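Of the protein chains in this complex, all but one are displayed in their positions.
Labels run A and B following the written order; every chain starts at residue 1.
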Amino acid sequence: MSAVIRFESYTWRYSRTKQPALDAIDLEIEEGAIVGIIGPNGSGKTTLAYSINGLIPRQEMGVRKGKVYVMGREVMAYTPAELCQRVGLVFSDPEAQFTAMTVEDEVVFGMENLGLPIEEIERRLAWVVPLTEIGPLMDKPPYEVSGGQKQRVALASVLAMRPPILVLDEPTTMLDPLGRRRVFQVLERLKREYQSTIIVIEHSLEHLIPLADHMVLLYYGKVLLADETEPFFERLAFLMEHDVFPPGVVEFFYHLKQAGEYPADAPLPLTVEDGTARLRELLGGKG
Amino acid sequence: MMKPEPYVVAENVTFRYPDGTVALRDINLRFAEGDFVALIGQNGSGKTTLSKCLNGLFKPTEGRILVDGLDTRHTSITKMAVRVGYVFQNPDHQLFNSTVWDEIAYGPRNIQLPKAEVEERVREAAEVVGLDESTFEQHPFFLPKGLRQRVAIASILALRPHMIIVDEPTTGQDVKQSLEIMDFLTRLHEERGHIIVIITHDMPIVARYARRTVLMAHSQILADGPTRSVFAQTDVLAEAFVEPPQITQLAQRCADLGFAAGTLSVQEMLEQFRSLAARRRA
Partner (left out) sequence: MQKMHKTILGYVPEASPLYEVHPFVRLYFLMVVSIFPMIIGAPEWNLALILVVLVLMKYGRVSLSTLKLYVPISISMGMLILLSYTLLGGIHPEFHVVFRILGFPIYYERIEAAVEVYTRILPMIFVMVLFLSTSRERDVLVAMRWARVPFTMTYMTAMALRAVGMVIEDFSIVRQAEKARGFDPHGKSLGYKLRQFVMYIIPLMALSLRRSEEFTKAIVARGYSFTGLKNVKRPDYVLSKYPFRTRDAVLILIITGFLLGILYLRYGLGMLTLEGSVTQRWLRQWLLGGAA
C-alpha cells in the first residue's frame, strides 16, 4: 500500500508556547483509508490537520522540523493553490467558514476559486448536492440553517473541489445527535463509493469506530499508538490510561475478555450490531 | 414521604417568537429540590427557549411560569437573576468586563449589594470554581477557554441563584474535561443544594450524571422522568431522533435475553450478564 501522507520526524512548535505541539512524529496514512485521530484537547490533533493542508506553516508562527509528504511531495514544495486541490479541510465550527450569502454561493465559492468552467461547476453541484442532501437549502443563507445542515454545507463546499484527501477537524462537535449521524452517513458513502482518503479528528467515538480502518492516538504531541481499529482497542487499558473513553460496547466486551468470559482470540465487536450478535452467541447459544 | 415543594412550575406555557414561529407549545413542567436534570432533544426542539423562559429572559406568550412563587411575567430581571442562573454556551458572549474580578462582581453589583458583600461573594464564587487570586486582575479575554467557562459559571454563582441552567457545558471539551465539569456541577448540587439543569447532546454524560431527563421535540415535552425510564422508551427516543448510550442500546437489543431496557452503565451491564450467565449454567 502506498502512503498518501507521510510524516517524517515532524516537529512543530508554535512560537507562543515552549512545548512543541507535535514532537518528532512519524506517521503514514494509506491511500483510500479512513483514519480516526483521537486524543485529549491540546494533544496536537488540529496542528496535525493544519500541517497536512499547509495552514501550518503558512498561517501560523512557529518552528518546523522534519517533513510532511502529501502525495509524494513535501507540503512546502506545493503552492497553496496546488495543495488545496489535494487536501480539503472541514472545520469544527462550520459557521466560521461561511463567507457567502446563500448555501449555493457557499458551495460554489471554492470551485470559482479554482477557475472551473460553469458547466463543470454545474456537474459537480449535481454530484455533491444529493450526496450531502442539501438540495432544499440551496437558496437559504448558510448561517441560518441548522447546525447539522451547516456542517453538511461546509462538507459539500469542500467536496465540490474534489480533493483526493479529506481532513475533518472535529466535524460533529457542535452538532446534535441527528446532525452527527448524518455527517457520518455522508462520510460512509464517500468511503463506499469514492474510496477517498479521509482523516477524521473526533471525540465522539461511537460513530467514528465503525467507519475507521485505522486509529491513531495522539497524546500531548506524541503518537502513542497507531494501528488498525480492532487491535487498537485491544489495548484498552493503555488507552484509558491516556484519557480515551471507549464506547460502551467496546468497554463491555473488553471487560468480558479480561475476565475470560469472552474468547481471548475473538475480535472485540466495534458496533452495537456486532455486540448484539456476540452477546447472543454468548448467552443464547445452544449449550 | 412528603413530595418536595416545586421551585419552578411551568403551566401550559406557549412561546411564540415575534415572527410567529412557535418555539414552545403547551409546556407543563416542574423542578423541585434535589433535581439534577438533563434537558435533551434536537437543536430547534425548544430547549434553549424553554431555559430562557425559566429565568425570565423570555416571557411566555401564553400560560405562566412561577419561580419561587413569583410569576416571571411580573418579576423584574433582578429578582429573576438571583433565583435562576443561566450559563450561556459560549463564554465569549457573557464576559464583558475588563478583569476577572469585575466580571464576577458584575452580577452582585447589579443587584446593588453592599461592597463588603460583593467582595465576599466574588471570593466565594471564585473559590468554588477553582479560580485563584492570581487571575483576579487578568482580562477574561486572554484566559484559555476552559478558564473562561469557569469565570462565566462563577459570575452566575456570585448571584447565588437556587437553580442553575448550563447550556451545553461539555461541547468542545474532551471527555476528561467534560467529566471534570460535570463532577463540579455535581458538587454544587450535592454540597450546596443547587437545582441543576444541563442542556446537552452527550447521552453518556446524561446517563452518568442526570437523575432525571426531560426529552423535547417539536416544541413539546415528549418524555419526563428518571433518566433510566426515559432511556427505556425506545420509540419515543426514536421520534425525537435521540439515541441512548451504546451500552443502553446493547441492553435493549438483547432485552429478550433478560437485560433491562433502562441499563445505564457498563458496570450494570456486566452485573446483569454475570447473573444471566450464572442462571443459564445452573
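Operating definition for what follows: a contact is a pair of C-beta atoms (placed from the backbone, for glycine too) under 8 Å apart; a residue touches a chain by one contact, two chains touch by 3 or more.
What you are looking at is a predicted structure, and each value in this text was computed from that prediction instead of being measured.
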*Which listed residue (B:N43, B:T72 or B:S155) would be found touching the missing chain in the intact complex?*
B:S155
_Per the touch definition above, residue among A:Q97, A:Q149 or A:T172 touching the missing chain_ = A:Q97
*Hey, which of A:I34, A:V68, A:L137 or A:V158 is the one touching the hidden chain?*
A:V158
*Have a look at A:G32, A:P57 or A:P141 and name the one touching the chain we're not showing.*
A:P141
_Contact set of subunit B toward the excluded chain (per top definition)_ = 19-20, 52, 55, 57, 76-78, 81-82, 85-86, 88, 90, 92-98, 106-107, 110-111, 141, 155-156, 159
*Taking the full complex into account, what residues of subunit A touch the chain not shown?*
50, 53, 55, 58-59, 79-81, 84-85, 88-89, 91, 93, 96-102, 104-105, 108-118, 121-122, 141, 143-144, 157-158, 161
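We take it that only the chains that are shown with their structure count from here on.
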_Residues of subunit B that touch subunit A when the two form their complex_ = 41-44, 171-177, 201, 203-204, 241-243, 245-250, 253-254, 257, 265-266, 269-270, 273-274, 276-277, 280
*Considering the complex alone, what residue numbers of subunit A touch subunit B?*
39-41, 92, 146-148, 170, 173-181, 203, 206, 243-245, 247-249, 251-252, 255-256, 261, 272, 275-276, 279-280, 282-284
